[in-house]
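This report concerns only the one structure given below.
The other protein chains are all here in position, but one chain of the complex has been omitted.
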Amino acid sequence: MTNEDLQNIITGLGTDLEFTTEASEFLNVIVPKEQLHSICSQLKSHPELKFDYAFCITGMDWVPALGVIYHLNSTELKHEIVVKVMVEDRENPTLDSVHDIWQTADFHELEIFDFFGIKFNNHPKLRRIFLTPEWEGFPLRKDYVDEANMIIK
Amino acid sequence: MTDQQAQNKIKTEEYFINMGPQHPAAHGVLRLILTIDGEIIKNVEPDLGYIHRSIEKMCERDSYQQIVHLTDRMDYLSSHINNEAVCLTVEKGLEIEVSDRVKVIRTIIDELTRIASHCLWWGVMGMDLGALTSYFYAFRDREMINDIFEETCGARLTMNYNVPGGLMFDIHPNFVKRTKDFITHFKTKIPEYDRLLTGNVIFQKRTKGVGILTKEDAISFGVSGPTARASGFSSDVRKHHPYSAYDRVNFKEILFTEGDTFARYQVRMMELWESISIIEQLIDNIPEGETKAATKAVIKLPKGEFYQRVETARGELGVYINSTGNKNPYRVKFRSPGFSNLSVLNHISKDVLIGDLVATMASFDFVIPDIDR
Amino acid sequence: METIIFYILAAIIILFAVASVTSRKILRAVIYLLFVLIGIAGLYFLVDYNFLAAIQLTVYGGGIIVLFIFAVLLIHHVELELEKTALKKKLIAGALSAAGLAVTLWAISTYPFPVTDTYTSIEVADIGLLLLSYEDGGFILPFEVISVLLVAVMIGAIVIAKGSRLSEDRSRKTEVGSQKTEVKN
Partner (left out) sequence: MNFTQMIIPLNITKTISDWIYSIMPETAASYTIMVIIAVAYLALFAVAGLYLVLLERKVAAWFQLRIGPNRVGPWGLLQTMADALKLVSKELTSTIKIDKFLYNLAPYFVIVSALMAMAVFPFSEQFQAFDINIGVFFLIAISSIGVIGILLAGWSSNNKYALIGAMRSGLQTISYELSVGLSILTMVLLTGTLQLSEIIEAQRTGGWLILQGHVPSIIAFMIFMVAGTAETNRAPFDLVEAESELGAGFHTEYSGMKFAYFFLAEFINMFIISSIAVVLFFGGWLSPFGITENIAWFPQVFWFLIKVLGLIFLMMWFRWTFPRLRVDQLLTLEWKYLLPLNLMNIVLMAIVIWLNWTI
């Protein structure tokens, strides 16, 4: 299925979706954070999409917005898209968890919470998976400063 | 007496036990917090980060050439494939087409790396199940591969042989001959492996029907590599998204449907034969050509996002580079196979014995730095 | 020499018997008891009752004590100690023990032990034959009765261990019944 076909189908799934293929090999869909869960579950269940394999989930800090990038693949129909979601609130960023759609999101969301501080609603057990529970700050954010251990250019 | 009390006449209590961070079955500093009832496992909670070095953060500071050698330290058993993943991503960004010679050499070394990694896994799997001898058999053969690597690139484990645009230098003159010698030698050794472990009744009893992972779960949990293929999930990146010279060789993607520990074992054992076949197809006619395309001293990727997937010995490694056009990447994400594979461990280890958990973990072939990064 | 060994063994038995009763750590008490039993086996060896001594070691040492230890392993923690007993209980137990000791000593001292000069060593084969003989002085009946008893005990143990699961359906039904009565009330 070509990216245009995908775009046509996905457009009907939600409102205010942005599409772009600029500077990326995949079709990028930017989803408003309120619609994230509903669109993701439709992406998986829609008979012509069937995105059942989330092969990469990346936390991102586009200063000032934080966000998550989902690389999705359909093991049956062999097409791929990228879903992006952004959240502007840096103090208390919150997104919906998609672990009930792709169970791999469970661990990846833990990693993103650990390094970017994005909280996920309905996540079964949100905790710091790599860092110690008392760690302050979120290291992969661009404004994270650790004067002792980081070389700042 | 209520129903609850009647059922709990003989009352048992669950307790916690720490498997790791220092534990012989953890193959590194993996800590599993087990909830156990008697010897039956009720819950497995991995606690990671004991060897986390924040490679993704370090990448944001380094130049593209420097990133390559950081990836050696992730999955150190497929270091060459990790290097290649970064190089391919950068080459994709720069739109460089490397010569055929580079592609073929990369592929041969990839497969040698895969054999070396599977050898180590085989030895350690035997050791985890209590058969210590397999470890030494495997290391005998793995040493030969390491010697070949050492001759060509000077390192045995963290090779750092790839650079963006090709290879650091050409292969050693002995490379072809020694690789062929190794293939002839190794073909006689795999049946030996089978005689020692595969056919053993105890081994089969320990592994068959243990830790069953269904295809649906494998896809949903993002499991990849031999672990996924044992469940029938066709996830071989070499087949679906060929890179380097994989589009010009014939090889089978090994698929099993049982999804148990023994199937995972068999997939890897049969992959050894496939790797041998790939090397045999390529080793005799390595094309002539440049080993390194001309790149600038300071590589600057154009603005954009680049994603490249490769098949390491453990599964699908994804490299995501987000560039703003600077000499450093804006964000680098490594989608490591081990991290996703680990996430399924709790799901398939409910209500099994401690021994089964050890067998399952061994068949997943975890490398902890790959999980922690 | 044999008298010396006897007194050493006797001292061991008494010492560990007292230790076993007074110890407040339950597994230690079990181990002291084991020493008492081993001491008794030593006495049997001393009078050349090798078979009985070996039986003592196997059954009491290897069987019963291991079962005790198993029970303790399952339910007890290293740092737990038993409660101190009340003085009243101590006194009652002491008095009862003293009375028992007095009765035993009196019985031993008044019994006229016959002294024989003929020394017969008992062979294992004789014991085996006697156990299976149904003539006078044979033990076939008690032997069989005990085996039946052991089977009964074994079945009983299995029933108790599995009891909850066997009666699961029944108890569920009764619970449904009791809920209905509650609603009525």
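Every chain is named by a letter (A, B and C) in the order it is written, and numbering of its residues begins at 1.
Here is the rule we go by: contacts are C-beta pairs under 8 Å (C-beta built on N, C-alpha and C of every residue); 3 or more make two chains touch, one makes a residue touch a chain.
Just so you know, these numbers come straight off a predicted model, no measurement behind them.
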Which displayed chains the unshown chain touches: B, C
Contact partner of the left-out chain, one of B:Glu84, B:Glu271, B:Asp356 or B:Asp372: B:Asp356
Omitted-chain contact residue, chosen from B:Trp122, B:Phe175, B:Phe203 or B:Phe221: B:Phe203
Where the unshown chain meets chain B, residue by residue: 15, 17, 23-25, 39, 126-133, 135-137, 140, 196-197, 200, 202-203, 205-206, 353-356, 358
Hidden partner interface residues of chain C, rising order: 1, 25, 27-28, 31, 34, 38, 48, 50-51, 53-55, 57-58, 61-63, 65-66, 69-70, 72-73, 77-79, 121, 123-125
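The criterion applied here is as follows: only the chains that are shown with their structure count from here on.
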Most distant chain from chain C by Cα centroid: A
For chain A paired with chain B, centre-to-centre distance based on mean C-alpha positions, whole Å: 25
Distance from the mean Cα position of chain C to that of chain A, given in whole angstrom: 68
Centre distance in Å when chain B and chain C are each reduced to the mean of their C-alpha atoms: 59
Overlap residues in chain A, where contacts from two or more other chains coincide: none
Touching residues on chain A, where the partner in the complex is chain B: 22-26, 52-56, 58-61, 69, 71, 75, 78, 82, 102-104, 106-108, 111, 115, 129-132, 139-140, 151, 153
Chain A-facing residues of chain B, complex: 46-49, 52, 54, 56-57, 61, 217, 219-224, 233-235, 240, 302-307, 309, 316, 318, 320, 322, 331, 333, 335, 339-340, 342-344, 347, 372
